[in-house]
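Please see the structure below; I have some questions.
Only a single protein chain was left out; the remaining protein chains are all shown in position.
The chains carry the letters A and B, assigned in the order they are written, with residues numbered from 1 in each.
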Amino acid sequence: MTKLYKAFSAVTALLLLYGFCQAWYIAPTEATMGNVQRIFYYHLPSAWVAFLLFFVNFLASAWYLIRRTDGADALALAAAEVGVSFCTIVLITGPIWARPIWGIWWTWDARLTSTLVLWLIYVSYLVLRHYATGGQVPVLAAALGIFGFVDVPIVYMAIRWFRTQHPQPVIGGGQGSGLDHTMWVAVLWNLAAFAMLAVLFVWARYRQALAERALEEAYIQAEGEAQ
Amino acid sequence: MESPVSGIVPAQPAVELHDVARHFGRFAALRGITADFAAGRLHVLLGENGAGKSTLLRVMAGLLAPTRGTVRVLGATTQREVATRFGYMGHAPLLYDELSAMENLAYFASLYGIHDDLRCAEAIRTVGLDPKLERRVGQYSQGMRQRISLARAIVHQPELLFLDEPFSNVDVGSARQMTTLLADMRDAGTTIFVVTHQAALMESVADECMVLEAGRMVAREKGIPERMLSPYAMEARA
Partner (left out) sequence: MSATPTLWSITRRSLAKDLRLEWRSKDAINSMLFFALLVVVIFSFGFDPTAEESRRIAGGLLWVAVLFATVVALNQTWTRELRNQVLDAYRLSPAPPQALFLSKTIGNFLFVAILEVLMVPLFVVFYNLRSVGPVWQLLVVALLATWALVVNGTFFAALSIRTRSREIMLPLILFPISIPALLAMVDATTSILTGDNSPYFWMRLLAVYDVVFTAVSLLLFEPVLNAE
(Lines give C-alpha, C1' and ligand atoms only; values in the text may rest on other atoms or scores of the structure.)
Protein backbone atom coordinates (compact mmCIF):
# COMPACT_ATOMS: atom_id res chain seq x y z
CA MET A 1 0.00 0.00 0.00
CA THR A 2 1.58 3.21 -1.10
CA LYS A 3 0.92 6.54 0.57
CA LEU A 4 -0.63 7.78 -2.64
CA TYR A 5 -3.08 4.89 -2.62
CA LYS A 6 -4.09 5.63 0.97
CA ALA A 7 -4.58 9.32 0.26
CA PHE A 8 -6.61 8.47 -2.81
CA SER A 9 -8.79 6.11 -0.76
CA ALA A 10 -9.44 8.79 1.82
CA VAL A 11 -10.47 11.35 -0.80
CA THR A 12 -12.75 8.79 -2.42
CA ALA A 13 -14.42 8.01 0.91
CA LEU A 14 -15.06 11.70 1.53
CA LEU A 15 -16.46 12.15 -1.96
CA LEU A 16 -18.76 9.16 -1.55
CA LEU A 17 -20.01 10.59 1.71
CA TYR A 18 -20.59 13.99 0.17
CA GLY A 19 -22.31 12.41 -2.81
CA PHE A 20 -24.55 10.51 -0.42
CA CYS A 21 -25.55 13.74 1.34
CA GLN A 22 -26.20 15.37 -2.01
CA ALA A 23 -28.38 12.51 -3.19
CA TRP A 24 -30.39 12.01 -0.01
CA TYR A 25 -30.64 15.40 1.67
CA ILE A 26 -29.78 18.22 -0.71
CA ALA A 27 -31.41 17.14 -3.96
CA PRO A 28 -35.18 17.74 -3.85
CA THR A 29 -37.66 14.87 -3.84
CA GLU A 30 -38.89 14.26 -7.36
CA ALA A 31 -42.53 15.39 -7.74
CA THR A 32 -44.10 12.28 -9.32
CA MET A 33 -41.67 9.47 -8.54
CA GLY A 34 -40.94 10.31 -4.93
CA ASN A 35 -37.91 9.09 -3.02
CA VAL A 36 -37.31 6.04 -5.18
CA GLN A 37 -36.03 8.38 -7.87
CA ARG A 38 -32.94 8.93 -5.71
CA ILE A 39 -31.61 5.57 -6.88
CA PHE A 40 -30.96 7.43 -10.09
CA TYR A 41 -27.96 9.13 -8.44
CA TYR A 42 -26.31 5.72 -8.27
CA HIS A 43 -27.80 4.20 -11.39
CA LEU A 44 -26.52 6.76 -13.87
CA PRO A 45 -22.97 7.20 -12.49
CA SER A 46 -22.55 3.40 -12.37
CA ALA A 47 -23.58 3.15 -16.01
CA TRP A 48 -21.17 5.86 -17.13
CA VAL A 49 -18.32 4.39 -15.11
CA ALA A 50 -19.00 0.91 -16.50
CA PHE A 51 -18.96 2.16 -20.10
CA LEU A 52 -15.76 4.06 -19.43
CA LEU A 53 -14.11 0.95 -17.99
CA PHE A 54 -15.11 -1.12 -21.01
CA PHE A 55 -13.44 1.52 -23.13
CA VAL A 56 -10.32 1.24 -20.97
CA ASN A 57 -10.45 -2.53 -21.45
CA PHE A 58 -10.51 -1.99 -25.22
CA LEU A 59 -7.54 0.39 -25.17
CA ALA A 60 -5.54 -1.90 -22.88
CA SER A 61 -6.36 -4.94 -25.06
CA ALA A 62 -5.20 -3.16 -28.20
CA TRP A 63 -2.08 -1.95 -26.39
CA TYR A 64 -1.36 -5.48 -25.24
CA LEU A 65 -1.57 -6.87 -28.77
CA ILE A 66 0.83 -4.20 -29.99
CA ARG A 67 3.33 -4.19 -27.15
CA ARG A 68 2.74 -7.44 -25.22
CA THR A 69 3.38 -5.89 -21.82
CA ASP A 70 2.14 -7.50 -18.61
CA GLY A 71 0.88 -4.13 -17.45
CA ALA A 72 -1.52 -3.73 -20.36
CA ASP A 73 -2.99 -7.16 -19.74
CA ALA A 74 -3.36 -6.54 -16.02
CA LEU A 75 -5.13 -3.26 -16.77
CA ALA A 76 -7.48 -4.94 -19.26
CA LEU A 77 -8.36 -7.59 -16.70
CA ALA A 78 -8.90 -5.08 -13.90
CA ALA A 79 -11.03 -2.78 -16.07
CA ALA A 80 -13.21 -5.68 -17.25
CA GLU A 81 -13.80 -7.05 -13.75
CA VAL A 82 -14.61 -3.70 -12.19
CA GLY A 83 -16.64 -2.72 -15.27
CA VAL A 84 -18.76 -5.84 -15.00
CA SER A 85 -19.33 -5.10 -11.30
CA PHE A 86 -20.56 -1.57 -12.02
CA CYS A 87 -22.63 -2.84 -14.93
CA THR A 88 -24.24 -5.31 -12.52
CA ILE A 89 -25.17 -2.42 -10.25
CA VAL A 90 -26.86 -0.73 -13.23
CA LEU A 91 -28.82 -3.87 -14.03
CA ILE A 92 -29.95 -4.26 -10.41
CA THR A 93 -30.81 -0.63 -9.71
CA GLY A 94 -32.66 -0.31 -13.03
CA PRO A 95 -35.47 -2.76 -12.19
CA ILE A 96 -35.69 -1.54 -8.56
CA TRP A 97 -36.33 1.91 -9.94
CA ALA A 98 -38.60 0.71 -12.74
CA ARG A 99 -40.90 -1.43 -10.63
CA PRO A 100 -42.69 1.33 -8.65
CA ILE A 101 -42.56 3.83 -11.55
CA TRP A 102 -43.51 1.79 -14.61
CA GLY A 103 -45.17 -1.05 -12.74
CA ILE A 104 -42.85 -3.61 -14.33
CA TRP A 105 -39.46 -4.97 -13.36
CA TRP A 106 -38.07 -5.14 -16.82
CA THR A 107 -38.82 -3.65 -20.19
CA TRP A 108 -36.92 -4.14 -23.41
CA ASP A 109 -36.03 -0.50 -23.37
CA ALA A 110 -33.13 0.44 -25.66
CA ARG A 111 -30.79 1.51 -22.88
CA LEU A 112 -31.58 -1.34 -20.52
CA THR A 113 -31.28 -3.93 -23.27
CA SER A 114 -28.02 -2.53 -24.62
CA THR A 115 -26.60 -2.58 -21.11
CA LEU A 116 -27.69 -6.17 -20.64
CA VAL A 117 -26.02 -7.23 -23.90
CA LEU A 118 -22.88 -5.35 -22.92
CA TRP A 119 -22.89 -7.10 -19.57
CA LEU A 120 -23.23 -10.49 -21.32
CA ILE A 121 -20.30 -9.71 -23.63
CA TYR A 122 -17.96 -8.77 -20.79
CA VAL A 123 -19.06 -11.67 -18.61
CA SER A 124 -18.12 -13.94 -21.52
CA TYR A 125 -14.75 -12.14 -21.56
CA LEU A 126 -14.22 -13.06 -17.91
CA VAL A 127 -15.37 -16.63 -18.57
CA LEU A 128 -12.81 -16.93 -21.36
CA ARG A 129 -10.08 -15.66 -19.07
CA HIS A 130 -11.09 -18.26 -16.53
CA TYR A 131 -11.09 -21.18 -18.96
CA ALA A 132 -8.12 -20.36 -21.16
CA THR A 133 -5.01 -22.38 -20.44
CA GLY A 134 -1.32 -21.82 -20.74
CA GLY A 135 0.50 -18.55 -20.94
CA GLN A 136 -1.57 -17.21 -23.79
CA VAL A 137 -4.69 -16.11 -21.92
CA PRO A 138 -3.76 -12.45 -22.49
CA VAL A 139 -3.70 -12.76 -26.29
CA LEU A 140 -7.05 -14.56 -26.48
CA ALA A 141 -8.63 -12.18 -23.99
CA ALA A 142 -7.29 -9.13 -25.80
CA ALA A 143 -8.80 -10.36 -29.08
CA LEU A 144 -12.18 -10.90 -27.43
CA GLY A 145 -11.94 -7.51 -25.72
CA ILE A 146 -11.53 -5.84 -29.10
CA PHE A 147 -14.40 -7.83 -30.62
CA GLY A 148 -16.62 -6.89 -27.71
CA PHE A 149 -15.95 -3.22 -27.98
CA VAL A 150 -16.39 -3.12 -31.76
CA ASP A 151 -19.76 -4.79 -31.19
CA VAL A 152 -21.03 -2.03 -28.88
CA PRO A 153 -22.20 0.50 -31.52
CA ILE A 154 -23.75 -2.30 -33.57
CA VAL A 155 -25.63 -3.56 -30.54
CA TYR A 156 -26.88 -0.07 -29.82
CA MET A 157 -28.07 0.54 -33.40
CA ALA A 158 -29.75 -2.85 -33.59
CA ILE A 159 -31.61 -2.42 -30.33
CA ARG A 160 -32.75 1.11 -31.06
CA TRP A 161 -34.20 -0.02 -34.36
CA PHE A 162 -35.71 -3.08 -32.74
CA ARG A 163 -37.52 -0.77 -30.32
CA THR A 164 -38.95 1.46 -33.05
CA GLN A 165 -40.33 -1.61 -34.78
CA HIS A 166 -41.85 -3.07 -31.66
CA PRO A 167 -43.74 -0.22 -30.00
CA GLN A 168 -44.23 -0.64 -26.27
CA PRO A 169 -46.31 1.16 -23.64
CA VAL A 170 -45.18 4.72 -23.10
CA ILE A 171 -43.06 4.76 -19.99
CA GLY A 172 -42.74 8.41 -19.16
CA GLY A 173 -39.95 10.83 -20.00
CA GLY A 174 -36.38 9.85 -20.52
CA GLN A 175 -34.04 9.59 -17.57
CA GLY A 176 -32.37 12.92 -18.12
CA SER A 177 -35.44 14.93 -19.03
CA GLY A 178 -36.52 17.85 -16.89
CA LEU A 179 -33.79 17.44 -14.34
CA ASP A 180 -33.62 20.14 -11.73
CA HIS A 181 -30.34 22.03 -11.39
CA THR A 182 -29.71 20.64 -7.89
CA MET A 183 -30.40 17.15 -9.17
CA TRP A 184 -27.66 17.59 -11.76
CA VAL A 185 -25.29 18.72 -9.05
CA ALA A 186 -26.02 15.54 -7.09
CA VAL A 187 -25.50 13.43 -10.20
CA LEU A 188 -22.15 15.02 -10.95
CA TRP A 189 -20.86 14.67 -7.38
CA ASN A 190 -21.81 11.03 -7.35
CA LEU A 191 -20.30 10.52 -10.76
CA ALA A 192 -17.02 11.95 -9.49
CA ALA A 193 -17.19 9.74 -6.40
CA PHE A 194 -17.97 6.60 -8.40
CA ALA A 195 -15.26 7.36 -10.92
CA MET A 196 -12.73 7.69 -8.10
CA LEU A 197 -14.02 4.47 -6.57
CA ALA A 198 -13.61 2.70 -9.92
CA VAL A 199 -10.06 4.01 -10.28
CA LEU A 200 -9.35 2.76 -6.78
CA PHE A 201 -10.67 -0.73 -7.52
CA VAL A 202 -8.94 -0.96 -10.88
CA TRP A 203 -5.73 0.24 -9.32
CA ALA A 204 -5.88 -2.37 -6.56
CA ARG A 205 -6.78 -5.17 -8.96
CA TYR A 206 -4.09 -4.08 -11.38
CA ARG A 207 -1.45 -4.19 -8.68
CA GLN A 208 -2.74 -7.50 -7.46
CA ALA A 209 -2.60 -9.01 -10.97
CA LEU A 210 0.97 -7.79 -11.39
CA ALA A 211 1.88 -9.09 -7.94
CA GLU A 212 0.45 -12.47 -8.91
CA ARG A 213 2.74 -12.52 -11.92
CA ALA A 214 5.72 -11.42 -9.85
CA LEU A 215 4.94 -14.20 -7.40
CA GLU A 216 4.94 -16.76 -10.20
CA GLU A 217 8.31 -15.43 -11.36
CA ALA A 218 9.66 -15.61 -7.82
CA TYR A 219 8.37 -19.15 -7.45
CA ILE A 220 10.14 -20.23 -10.62
CA GLN A 221 13.30 -18.44 -9.50
CA ALA A 222 13.27 -20.06 -6.08
CA GLU A 223 12.58 -23.49 -7.52
CA GLY A 224 15.48 -23.01 -9.93
CA GLU A 225 17.87 -22.10 -7.13
CA ALA A 226 16.75 -25.05 -5.04
CA GLN A 227 17.78 -27.49 -7.75
CA MET B 1 29.50 -20.31 -24.27
CA GLU B 2 32.44 -21.17 -26.50
CA SER B 3 31.80 -24.06 -28.83
CA PRO B 4 34.17 -26.89 -27.92
CA VAL B 5 34.01 -28.31 -31.41
CA SER B 6 37.18 -27.89 -33.43
CA GLY B 7 37.34 -27.31 -37.14
CA ILE B 8 36.08 -24.53 -39.35
CA VAL B 9 33.20 -22.72 -37.72
CA PRO B 10 31.22 -20.73 -40.28
CA ALA B 11 30.81 -17.03 -39.56
CA GLN B 12 27.04 -17.29 -39.13
CA PRO B 13 25.72 -19.82 -36.62
CA ALA B 14 22.52 -21.55 -37.76
CA VAL B 15 20.82 -20.87 -34.44
CA GLU B 16 21.76 -18.42 -31.70
CA LEU B 17 20.06 -18.56 -28.32
CA HIS B 18 20.48 -15.85 -25.74
CA ASP B 19 19.08 -16.43 -22.24
CA VAL B 20 16.04 -18.25 -23.59
CA ALA B 21 13.42 -19.11 -20.97
CA ARG B 22 9.92 -20.44 -21.36
CA HIS B 23 7.43 -20.68 -18.53
CA PHE B 24 4.03 -22.34 -18.45
CA GLY B 25 2.36 -20.70 -15.48
CA ARG B 26 4.45 -21.84 -12.51
CA PHE B 27 6.34 -24.41 -14.51
CA ALA B 28 9.62 -23.37 -16.06
CA ALA B 29 10.32 -25.61 -19.06
CA LEU B 30 13.43 -23.63 -20.02
CA ARG B 31 15.49 -21.64 -17.55
CA GLY B 32 17.73 -19.35 -19.53
CA ILE B 33 19.71 -21.10 -22.24
CA THR B 34 22.50 -19.35 -24.10
CA ALA B 35 24.20 -21.18 -26.95
CA ASP B 36 25.29 -20.90 -30.58
CA PHE B 37 24.90 -23.78 -32.98
CA ALA B 38 27.20 -24.01 -35.98
CA ALA B 39 25.72 -24.45 -39.42
CA GLY B 40 26.20 -27.62 -41.46
CA ARG B 41 26.37 -29.90 -38.45
CA LEU B 42 24.21 -32.53 -36.85
CA HIS B 43 23.30 -31.48 -33.31
CA VAL B 44 21.71 -33.93 -30.88
CA LEU B 45 19.70 -32.68 -27.91
CA LEU B 46 19.56 -35.17 -25.07
CA GLY B 47 17.83 -35.21 -21.73
CA GLU B 48 15.23 -36.91 -19.61
CA ASN B 49 11.52 -36.59 -20.18
CA GLY B 50 10.50 -33.11 -19.14
CA ALA B 51 14.02 -31.71 -19.39
CA GLY B 52 12.84 -29.16 -21.94
CA LYS B 53 14.19 -30.66 -25.18
CA SER B 54 10.95 -30.49 -27.14
CA THR B 55 10.13 -27.06 -25.77
CA LEU B 56 13.52 -25.81 -26.87
CA LEU B 57 12.98 -27.23 -30.35
CA ARG B 58 9.54 -25.62 -30.59
CA VAL B 59 10.99 -22.30 -29.48
CA MET B 60 13.72 -22.57 -32.11
CA ALA B 61 11.15 -23.39 -34.79
CA GLY B 62 9.01 -20.42 -33.77
CA LEU B 63 6.02 -22.50 -32.64
CA LEU B 64 6.41 -21.25 -29.07
CA ALA B 65 7.36 -17.73 -28.12
CA PRO B 66 10.03 -17.56 -25.43
CA THR B 67 8.96 -15.94 -22.17
CA ARG B 68 12.36 -14.26 -22.02
CA GLY B 69 15.46 -14.05 -24.18
CA THR B 70 16.09 -13.93 -27.90
CA VAL B 71 16.33 -16.54 -30.61
CA ARG B 72 18.00 -15.96 -33.95
CA VAL B 73 17.49 -18.54 -36.65
CA LEU B 74 19.53 -18.27 -39.85
CA GLY B 75 20.32 -14.71 -38.85
CA ALA B 76 16.67 -13.64 -38.55
CA THR B 77 14.94 -12.63 -35.34
CA THR B 78 11.54 -13.95 -36.43
CA GLN B 79 11.24 -17.42 -37.84
CA ARG B 80 8.60 -16.24 -40.29
CA GLU B 81 11.21 -14.32 -42.27
CA VAL B 82 13.13 -17.52 -42.93
CA ALA B 83 10.18 -19.93 -42.96
CA THR B 84 11.07 -21.31 -46.39
CA ARG B 85 14.58 -22.18 -45.24
CA PHE B 86 13.89 -24.49 -42.32
CA GLY B 87 11.79 -27.59 -41.72
CA TYR B 88 10.35 -29.13 -38.57
CA MET B 89 9.20 -32.63 -37.79
CA GLY B 90 7.07 -32.83 -34.69
CA HIS B 91 6.51 -35.47 -32.09
CA ALA B 92 3.04 -35.91 -33.59
CA PRO B 93 3.00 -36.67 -37.33
CA LEU B 94 1.60 -33.27 -38.51
CA LEU B 95 -0.30 -35.05 -41.28
CA TYR B 96 -3.96 -35.45 -42.19
CA ASP B 97 -5.08 -39.03 -41.52
CA GLU B 98 -7.75 -38.93 -44.23
CA LEU B 99 -5.36 -37.97 -47.04
CA SER B 100 -2.83 -40.13 -48.87
CA ALA B 101 0.88 -39.43 -48.62
CA MET B 102 0.97 -37.59 -51.94
CA GLU B 103 -2.13 -35.53 -51.13
CA ASN B 104 -0.63 -34.53 -47.80
CA LEU B 105 2.66 -33.52 -49.34
CA ALA B 106 1.06 -31.68 -52.25
CA TYR B 107 -0.94 -29.59 -49.80
CA PHE B 108 1.96 -28.78 -47.49
CA ALA B 109 4.26 -28.05 -50.44
CA SER B 110 1.69 -25.58 -51.76
CA LEU B 111 1.99 -23.67 -48.48
CA TYR B 112 5.59 -23.04 -49.49
CA GLY B 113 4.57 -21.97 -52.98
CA ILE B 114 5.64 -25.28 -54.50
CA HIS B 115 3.15 -26.69 -56.98
CA ASP B 116 5.20 -29.55 -58.33
CA ASP B 117 4.13 -33.16 -57.82
CA LEU B 118 7.54 -34.40 -58.91
CA ARG B 119 9.20 -32.78 -55.93
CA CYS B 120 6.66 -34.32 -53.57
CA ALA B 121 7.19 -37.75 -55.12
CA GLU B 122 10.94 -37.23 -54.83
CA ALA B 123 10.64 -36.43 -51.11
CA ILE B 124 8.60 -39.59 -50.53
CA ARG B 125 11.16 -41.68 -52.40
CA THR B 126 13.95 -40.08 -50.38
CA VAL B 127 12.49 -41.50 -47.16
CA GLY B 128 12.22 -44.92 -48.79
CA LEU B 129 8.51 -45.09 -49.60
CA ASP B 130 6.52 -45.40 -52.80
CA PRO B 131 4.69 -42.23 -53.86
CA LYS B 132 2.10 -44.31 -55.68
CA LEU B 133 0.73 -45.67 -52.41
CA GLU B 134 -2.92 -44.67 -52.34
CA ARG B 135 -3.69 -45.69 -48.79
CA ARG B 136 -4.60 -42.92 -46.39
CA VAL B 137 -1.97 -41.93 -43.89
CA GLY B 138 -4.27 -42.97 -41.03
CA GLN B 139 -3.88 -46.58 -42.14
CA TYR B 140 -0.08 -46.49 -42.20
CA SER B 141 2.11 -48.11 -39.60
CA GLN B 142 3.72 -45.77 -37.11
CA GLY B 143 7.10 -46.17 -38.80
CA MET B 144 5.72 -45.27 -42.21
CA ARG B 145 3.92 -42.30 -40.78
CA GLN B 146 7.14 -41.03 -39.21
CA ARG B 147 8.85 -41.30 -42.58
CA ILE B 148 6.11 -39.41 -44.39
CA SER B 149 6.35 -36.87 -41.64
CA LEU B 150 10.05 -36.50 -42.39
CA ALA B 151 9.23 -36.20 -46.10
CA ARG B 152 6.83 -33.38 -45.24
CA ALA B 153 9.56 -31.60 -43.31
CA ILE B 154 12.04 -31.76 -46.19
CA VAL B 155 9.77 -31.29 -49.20
CA HIS B 156 10.82 -27.64 -49.59
CA GLN B 157 14.50 -28.60 -49.31
CA PRO B 158 15.36 -26.65 -46.17
CA GLU B 159 18.90 -25.84 -45.13
CA LEU B 160 17.97 -26.27 -41.46
CA LEU B 161 15.97 -29.13 -40.00
CA PHE B 162 14.45 -29.64 -36.54
CA LEU B 163 13.45 -33.20 -35.65
CA ASP B 164 11.54 -34.07 -32.49
CA GLU B 165 11.90 -37.74 -31.51
CA PRO B 166 12.04 -38.97 -35.13
CA PHE B 167 12.63 -42.58 -34.08
CA SER B 168 9.84 -43.07 -31.56
CA ASN B 169 7.94 -46.29 -32.33
CA VAL B 170 10.05 -46.88 -35.41
CA ASP B 171 11.63 -50.31 -35.95
CA VAL B 172 15.41 -50.45 -35.74
CA GLY B 173 15.83 -51.05 -39.48
CA SER B 174 13.84 -47.97 -40.44
CA ALA B 175 15.60 -45.94 -37.78
CA ARG B 176 19.00 -46.90 -39.20
CA GLN B 177 17.79 -45.95 -42.66
CA MET B 178 16.59 -42.55 -41.42
CA THR B 179 19.90 -41.97 -39.61
CA THR B 180 21.83 -42.62 -42.79
CA LEU B 181 19.56 -40.25 -44.66
CA LEU B 182 20.16 -37.55 -42.05
CA ALA B 183 23.93 -38.06 -42.28
CA ASP B 184 23.73 -37.68 -46.06
CA MET B 185 21.77 -34.48 -45.73
CA ARG B 186 24.26 -33.15 -43.20
CA ASP B 187 27.13 -33.99 -45.55
CA ALA B 188 25.30 -32.03 -48.24
CA GLY B 189 25.36 -28.97 -45.97
CA THR B 190 22.06 -29.14 -44.05
CA THR B 191 22.10 -28.16 -40.38
CA ILE B 192 20.16 -30.74 -38.37
CA PHE B 193 18.83 -30.76 -34.81
CA VAL B 194 17.60 -34.05 -33.39
CA VAL B 195 15.80 -34.35 -30.07
CA THR B 196 15.91 -37.94 -28.90
CA HIS B 197 16.25 -40.17 -25.90
CA GLN B 198 17.75 -42.92 -28.04
CA ALA B 199 21.27 -41.52 -28.11
CA ALA B 200 22.77 -44.78 -29.35
CA LEU B 201 21.02 -44.46 -32.69
CA MET B 202 22.73 -41.14 -33.36
CA GLU B 203 26.14 -42.13 -32.05
CA SER B 204 27.81 -42.71 -35.38
CA VAL B 205 26.52 -39.56 -37.06
CA ALA B 206 26.25 -36.87 -34.36
CA ASP B 207 28.67 -33.94 -34.57
CA GLU B 208 27.72 -32.29 -31.32
CA CYS B 209 25.49 -33.04 -28.41
CA MET B 210 23.86 -30.89 -25.83
CA VAL B 211 22.36 -32.23 -22.62
CA LEU B 212 19.42 -30.56 -20.93
CA GLU B 213 18.36 -31.07 -17.36
CA ALA B 214 15.35 -29.37 -15.77
CA GLY B 215 15.37 -26.61 -18.35
CA ARG B 216 19.10 -25.91 -18.16
CA MET B 217 21.98 -26.83 -20.39
CA VAL B 218 24.25 -29.05 -18.33
CA ALA B 219 26.70 -30.29 -20.94
CA ARG B 220 27.84 -29.66 -24.49
CA GLU B 221 30.25 -32.01 -26.13
CA LYS B 222 31.65 -33.15 -29.41
CA GLY B 223 30.01 -36.35 -30.62
CA ILE B 224 28.06 -38.33 -28.09
CA PRO B 225 30.01 -39.26 -24.96
CA GLU B 226 30.05 -42.87 -23.85
CA ARG B 227 28.21 -42.21 -20.60
CA MET B 228 25.14 -40.97 -22.47
CA LEU B 229 24.73 -44.12 -24.52
CA SER B 230 23.19 -46.59 -22.11
CA PRO B 231 19.43 -46.34 -22.00
CA TYR B 232 19.64 -45.65 -18.28
CA ALA B 233 22.35 -43.06 -18.60
CA MET B 234 20.03 -40.23 -17.65
CA GLU B 235 18.79 -41.85 -14.51
CA ALA B 236 22.32 -42.87 -13.53
CA ARG B 237 23.49 -39.27 -13.77
CA ALA B 238 20.74 -37.96 -11.58
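By our rule, a contact is a pair of C-beta atoms (placed from the backbone, for glycine too) under 8 Å apart; a residue touches a chain by one contact, two chains touch by 3 or more.
Model, not experiment: these values are computed from the prediction.
Within the set A:Leu4, A:Ile154 or A:Ala226, the residue that contacts the chain not displayed is A:Ile154. For the chain missing from the display, the contacting residue among B:Asp19, B:Glu98, B:Asp171 or B:Asp184 is B:Glu98, taking the whole complex into account. Of B:Arg26, B:His115, B:Lys132 or B:Arg227, it is B:His115 that touches the chain left out of the display. Residue A:Ala143 is the one among A:Val36, A:Ala143 or A:Leu210 that touches the chain missing from this view.
Looking at subunit A, the residues touching the absent chain are 65, 117, 120-121, 123-125, 127-128, 131-134, 136, 139-140, 142-144, 146-148, 150-151, 154-155, 157-159, 161-162, 165. Along subunit B, the points of touch with the absent chain fall at residues 61-65, 79-80, 83-84, 87-88, 90-99, 103, 107-108, 110-116, 119, 136, 152, 156.
Following the convention adopted for this analysis, only the chains that are shown with their structure count from here on.
Rounded to a whole number, the gap between the C-alpha centres of subunit A and subunit B is 50 angstrom.
Chain contact summary for the complex, subunit A toward subunit B: residues 134-135, 216, 219-220, 223-224, 227.
Listed in rising order, the residues of subunit B touching subunit A in the complex are 23-28, 31, 67, 214-215.
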